[in-house]
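Note that this complex is displayed minus one protein chain, with the remaining chains in position.
Then we have chain A:
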Amino acid sequence: MKRRRLLPLLTIAPMLMGAEQPKLVPDVSQRQIDIIYSFTGAELLLFGAILYPGGRAPTKPPEIAVVIKGPPEPVLVREKARIAGIWINADSNAYRSVPSFYALASSKPIGTIVQPRTAVIYELGIDNLQLSPSSGGDPAEARRFEEGVVDLKRRGGYYSESAHGVEISEGVLYRARIAIPARVPVGRYTAETYLIQDGRVVAAATRDIDIAKSGFEAFVSRWSEKHAIIYGLFAIALSLTLGWIAGQISDRLKR
């Protein structure tokens, strides 16, 4: 657990060793999101402080970008085409790791605060996500499919970018609100915070957030997967019982 959090810090260690650089003290409002019957989505608050070497903010304060990423998943993307008058799935492309969720919030539009190369390295911005196609095909076709995926995810609320989503007060404290919609898949999410100065990332920190079904919801989905026979029988029994009770009630009402 601890090592995982240290890793991003280690990757930028060479940069930290150079000059005195500001540090990040980040946190998230919730480390664990439980999906229960009344779950309609959640709002995460990412907040923290920037510690400057001299104790005071420089004249040109740095910028902050925060990213929440859902567990990556291998997916198959299908493309519909009109064949014999009806629209059916025709072409398909497989991708090894498509983030199930991606939300970026930054203090200024992300394109104006980081260099394009840095943005690609840290996957800052929806257009910089690396989906890693598993079938090495025509690059133009791969791009067409990727655009399709991103567009679908964006409109579904799974991918989002907010150009002014991070608020920095006094150049020291920052906070960002990111909405997690109700349809998100479960799993381990990461909340990454980047401190950006002169187009480069000077400090980064990661926190894990677990999103899991809980209580009755967890119970039902676990049994439907692990004990499918018992689950199926129970579903039938439930349906029969409800139907039978309803029949009894209506008989009483008729008399």
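Things to note:
Following the convention adopted for this analysis, contacts are C-beta pairs under 8 Å (C-beta built on N, C-alpha and C of every residue); 3 or more make two chains touch, one makes a residue touch a chain; residues count from 1.
We take it that contacts and distances are computed from a predicted model.
Considering only "Probable membrane transporter protein", "Carbon monoxide dehydrogenase", "Dihydroxyacetone kinase subunit DhaK" or "Phosphate transport system permease protein PstA", the record for the omitted chain gives "Probable membrane transporter protein", by its UniProt protein name. Within the full complex, the residue among A:E43, A:E79 or A:D198 touching the omitted chain is A:E79.
Residues of chain A that touch the chain left out of view are 35-41, 73-80, 82, 85-89, 92, 94, 98, 145, 148-149, 151-153, 182-183, 185, 213, 216-218, 220-221, 224-225, 228-229, 231-236, 238-244, 246-248, 250, 253.
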